[in-house]
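Quick one: structure below, then a few questions.
Omission of a single protein chain aside, the complex is shown with its protein chains in their original locations.
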Amino acid sequence: MIHANDEPAVPMGLPLPNGKLAMWLFLVTEIMFFTALIGSYLIYRNGQPTASQPWPTPHDVHLAEWIGAVNTFVLICSSLTVVLALWSLHVGNSKRAVQYIGVTLALGCVFLVIKAYEYQQKFAHGILPGRVFEKLDSPHGYKYMRHVQEQLEHIEKHGGVNDKAKKACAELLADIRAGKLQPKDVNERVRGTKSIKETNPGKEFITTKDSTYVDLPERSRPKDAPMVEGILEMDTHAHLSYSIPFGNMWASCYFAMTGFHALHVFGGLVVFAIMLVMAWRGRFGPQNAQMVEVTGLYWHFVDIVWIFLFPLLYLV
Amino acid sequence: MSVGHPPTTAAPAHHEPSFLGKYIFSTDHKIIGMQFLFTSIIFLGLGGILALLVRIQLAWPHAEIPILREWFVDNGGRMTESFYNMLFSMHATVMIFFVIIPFLTGAFGNFTIPLMIGAPDMAFPKLNMMSYWFMWPAFVLILASFYAEGGAPAAGWTSYPTLSSITMPAGEGLHSPAAPNSGHGQIFWLLSLTCVGISSMMGSVNYITTIINMRAPGMTLYRMPMTIWAMFITAILQAFALPVLTVALIYQSLDKSIGTTFFLPDGLTFGNWSAGPGGGQTLLWQHLFWFYSHPAVYIMILPAMGMVSDIISTFARRPLFGYRAMIYSIAGIAGLGFIVWGHHMFQSGMDPRLGTGFMIATIMIALPSAVKVFNWLGTVYRGDIQFTTAMLFALSFVALFIIGGLSGIFMAATPVDIYIHDTYFIVGHIHYVLFTSSLMGIFGAIYYWFPKMFGRFMNEFWGKVHFALTFVFANGVFFPMHILGTAGMRRRIPDLTATAFESPLLTLNQVMTISAILLGLTQLIFLANFLLSLFLGKQTTERNPWHSNTLEWSAPTPPPHGNFDVPPVVYRGPYEYGAVPNRTEDYLPQTLKFDGPVPAASGH
Amino acid sequence: MGKTWAVFFAVNMIAMAALCFAAPAMGMWMPEGVSTHAHDVDFLFDVILWITAFFFFLTEAILVVFLWKYGCGCKEAPATGVPGFLKPIAPLIDTPHKVEMAWTIVPAAILLYIAFAQIGTWANVKYQSRRQQFLGEDKTPVTIEVSARQFEWRMRYPSAERFREWLKNPNDSEVKKDIDAFPRNPHADDVHVVNELHVFGEPVKGPDMDEWKGNPVLVYLSTRDVLHSFNLPQFRVKQDAVPGKTIPVWFVPTKPNTVKIESGSSTMWLDGRRDAKGEPDRMLIWDIACAELCGWGHWRMIGRVYVHRTQDDFLEWLEQAGKSEHGRTAMTR
Partner (left out) sequence: MSEQHHDHSHGDHSHSHGDHSHGEHSHSHGGDAHGHADDAAAHFRSYIAIFIALCVFTAISFVFNELVRGGIISPMTSATVIMIVAIIKAGCVAYIFMHLKADWGKVYCIMIPVVIMCVMMIIVFLPDGVLGWR
């Protein structure tokens, strides 16, 4: 028996405003969401690829590390500006806060523009899910050869490569038409073997007389095979397809992860834009501190996600 | 620092909203709860019809079914296998995502949470409204899938790739070389479930925030009724697990539509057609799917457990035995629930060493369930049981959850699972947990809260008839499933005469089907009782007809917008039933300030 | 009123329990296990069955008794002088911790026992590391690649010649390597069969009577389209075939079901029979019934297991199958 009376009516709950608590809970769901994305990426990356058929390197898929690094820097800056916006509201400087939010919005847009440039590169090179050539054994190999032939014919007609590469293109096209080549040979002459060492750090190399190259199955050749200077090594801007083992899987993961991240960035930008509109109409002040804080929490989370995506996709 | 303020006494005045604002685009948690309730009942009917068609096909595999005969003229008047596969796939999808979950978290979560914690509404009423309206795209899409080219999905509710997700190469349409139904219908299914997921996620964030931050003064965590505890933990489960399913659904949609290969490995060949390069992992779908869907099993049972605890305690006129143990066991079920998903995958080609770990965790999860059952029995002990319809349903929950819980141990044991995996044993198990437990709990809750919801009682006599027949026929359908499973009958087959070991089971299947039809007809009694009582039921004359302690009974009936005429202040736990000197009633409402000894506080 | 409902619950529960007891008698129970690990699986099933049955009866009985005793209309006289049906708190509730501890620790112990009792059997039939030991180091398993597709099982055997070589030198490392590489290394003379899994054993003289010992079977399971499940209910074998993976499955039969029947010029192998003259026995027809939904034809994706009585029978069948047209060896359908 207990006496459960005379207790004062104490307020219940956490000393957190509802909005902030709900945002933290929402972030929990977001953490799980991105964990599932990143977790499955790790499995795809470490599961099926083997030493002889590795996961694509950034170079294989036209991904520039420095662009990712710049984007990281942009997001870090925007994280700082949003926290400074909140700080400005706390010290009572609403005007400064609006400026900071404006800068954040601008930085977010810069991030998206850079992202869009990267995407455009992927589209230009056909590095899209389900559209990358992986296997070169038949029938996929012959599809690949036909595809390269079409690309070469396009180059023949419209140009678009430098002179040195143009000659190589013409030779390759002639050889394909003559039916002299296997898909593997076509791939080798497009891709070349010179730059492979640079772009495959840490992989096992087989040293030959005049060059080194990594032993990939698509490019696996007898040890004394001569080095081939690929068309893409002569002109990196030539639009020619080559075989990328696990290129489709890479593209799938890349677009899924960065795509959902970009969507989240966009969502944040919408809120910042709303804040700016509010400020423009003169309805923005210290009373909006919680709105800024909650949005800031979200924005920092988006930043944290990128902090993990950058090394996972670009570096490691 | 503190954001809490002493409550102001005056409830704010509200202007009376229009009909549209009051019943359709309502932000009132009670109305939203009822919206969920009505749609769930409609989908219950749909799911039930699908189930009956499944049962009929199983019992008379070679018969021409009177009405369907016209649809299957090409097939000699017999149901096609694809149609049959569609039936059970959609039955499971509808029952899980559009009946049980909306019933429990949507209808009763919405109705009970603010009322039972003494809040005027949810923390975010508009978000709450959105969470209902996000169900509508899901409703439309899932119904539209029946009319999609090839029909509704037929890859099971688990939708395992590659059966579900292989399509022609990107840009060549959505036709599936694996099954006619896995094309367009599957996309509808995936989008529909994504909408359900978004809706549930909004709901769960809202519920958690409300329960943490909106409790009435004095309503400490350990004074919350079990219903609220169960809803709270369920919402946490949803918040953690749903995003993972969302990712899986999105991945599968992308696989189907734009040519990604997340779940499609290399070298797939269908007839003469060979798919493009893959690189994906089929098993990953199962991992992601079950990472959600196992906790989802608890999402589908924990709220029912909570409501049943309240009902049993109320009608046994006894404090809930081991209140804290009940909370800890719910939390234990939820916590363990996240590390047992692999038991759905013992035979799936998952690393068998993982299987061992999952087995131990799975078997141990029976422990909190056992504790709960014992505590319910302890609650009934020395009670004064009032056999209302609600109480009968709650008691049947206990009686039949025991069967569902015990049969789970068979599947949890890896070697035994080798034999009974994908047999009717698992079908029996899930129906014992979801029909005879969750749905019985839901029925009990409807009978229990109906007076508070609508200000009228449901008819007790017909309620009891409904209960008795449901109890008998449900056991008649679902219990023999264990026998079928033990005899090796596979699930998801339309015709069991194809193998030597299954064909002797036909007679038992026919008995079950007759029982199932009767079970379906019995629900018409419920439907009639429910609808007629809405308008003709006996009116409630008092706020607290069951003499219950929890807060919702101190609100006016039906509760107005804003719920309470007097903001409640809580002085005690929710289960103080029993003899109290100097008091003529045998219950002490949570809002009652009362001097003197009170019944043993539950669970100390 | 209370008593009525107590009886109602009790009758239902008893009816269900009775069905459980009656089912084996009506032939609706697990079919006889015909592999070496089937006994272990069945034993574990029975252990769990008896434990759960005990708790089923215990808890349901308690529930029914409580309903009978504490239902309205059968209340005791109030002890404290308060009005109505009120009565004092039971002494049990005053010390709930002891009760709770008891009903937490006892089930925990039982559940842990159940969990740990399973591990050995599971490891034997699924852990790669246990395969050699379980099948016998000096035995050559019948090595078969089973490739599932919608909606049939395709089996690939080594040729009779190659298999004879393997049988001769079971401990040879080259042979072991060859067996391991079998799924990746098809030969031109491999024998392809559809929906028929042929394995064998050998009669041996036991100490007091004639026995029959099965030869281990090693199946490399793969699929080329969707998920299937390689399900041999009588052998207590079940394993999903996963696209992109090749999964080894192994077991040892303990009973033959196939007899060789020579009629004129042709030889037939019939399953479901004890001997050449006897009548077919339904219990000896062992299906390979796909257990994972694989499309519209899932239900009829069914093969048969033929366990030959002797090695010679099997080799003779293998030779003939190698010669005959693809998939035309089935004599029973």
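Each chain gets a letter, A, B and C, in the order it is written, and its residues are counted from 1.
Throughout what follows, contacts are C-beta pairs under 8 Å (C-beta built on N, C-alpha and C of every residue); 3 or more make two chains touch, one makes a residue touch a chain.
Small disclaimer: the values here were computed from a predicted structure and weren't measured.
Note that of A:Ile76, A:Leu181 or A:Leu276, the residue touching the chain absent from this view is A:Ile76. For the options C:Ala38, C:Val64 or C:Ile247, the residue in contact with the chain missing from this view is C:Ile247.
For the chain missing from the display, the contacting residue among B:Arg69, B:His175, B:Arg324 or B:Arg353 is B:Arg353, taking the whole complex into account. Only one of A:Glu134, A:Asp235 or A:Glu293 touches the chain withheld from this view, namely A:Glu293.
Where chain A meets the chain that is not shown, the touching residues are 11-22, 24-25, 28, 31-32, 35-36, 38-40, 42-44, 46-48, 65-66, 69, 72-73, 76-77, 79-80, 83-84, 87, 89-91, 198, 201-202, 286-291, 293-294, 296-297, 300-301, 303-304, 307-308, 310-311, 314-316.
Seen across the whole complex, the unshown chain contacts chain B at 1, 3-5, 7-8, 12, 14-15, 27, 119-121, 123-126, 213-214, 217, 240, 244, 281, 283-284, 287, 291, 338-339, 342, 349-351, 353-354, 567.
One rule holds in what follows: only the chains that are shown with their structure count from here on.
Judged by the touch criterion defined above, the protein chains link up one after another in an open path, with no loop closing it. Here the CA centre of chain A is 48 Å from the CA centre of chain C. Once the centre of each chain is set as its mean CA position, chain A and chain B turn out to be 39 Å apart.
Inter-chain centre distance (chain B to chain C, centres taken as mean C-alpha positions): 32 Å. For chain A, residues that reach two or more other chains under the stated contact definition are 48.
Residues of chain C in contact with at least two other chains: 244. By the touch criterion given at the top, residues 1-2, 5, 8-9, 12-13, 15-16, 19-20, 23, 27-31, 37, 40-41, 44-45, 48-49, 51-52, 55-56, 59-60, 62-63, 66-67, 70-72, 75, 78, 80, 82-90, 92-94, 96, 99-100, 103-104, 107-108, 111-112, 114-116, 118-119, 121-123, 125-127, 149-150, 224-227, 229, 231, 233-234, 236-245, 247, 272, 282, 285-287, 289-300, 302 of chain C touch chain B in their complex.
Within the complex, the chain B residues that touch chain C are 80-82, 85, 154-156, 160-163, 166, 178-180, 264-270, 278, 280-283, 316-317, 319, 321-322, 325, 347-349, 352-353, 355-356, 359-360, 363-364, 366-367, 370-371, 373-375, 377-378, 380-387, 392, 395-396, 398-399, 402-403, 406-407, 409-410, 413-416, 418-419, 421-423, 468, 471-472, 475, 479-480, 482-484, 486-488, 490, 492-496, 498-502, 504-505, 508, 578-581, 583-584, 586, 599-600, 603. Those residues of chain A that touch chain B in the complex are listed here as 1-5, 7, 9-18, 21-22, 25-26, 28-30, 32-33, 35-37, 40, 43-44, 47-48, 128-135, 139-140, 246, 248-249, 251-252, 255-256.
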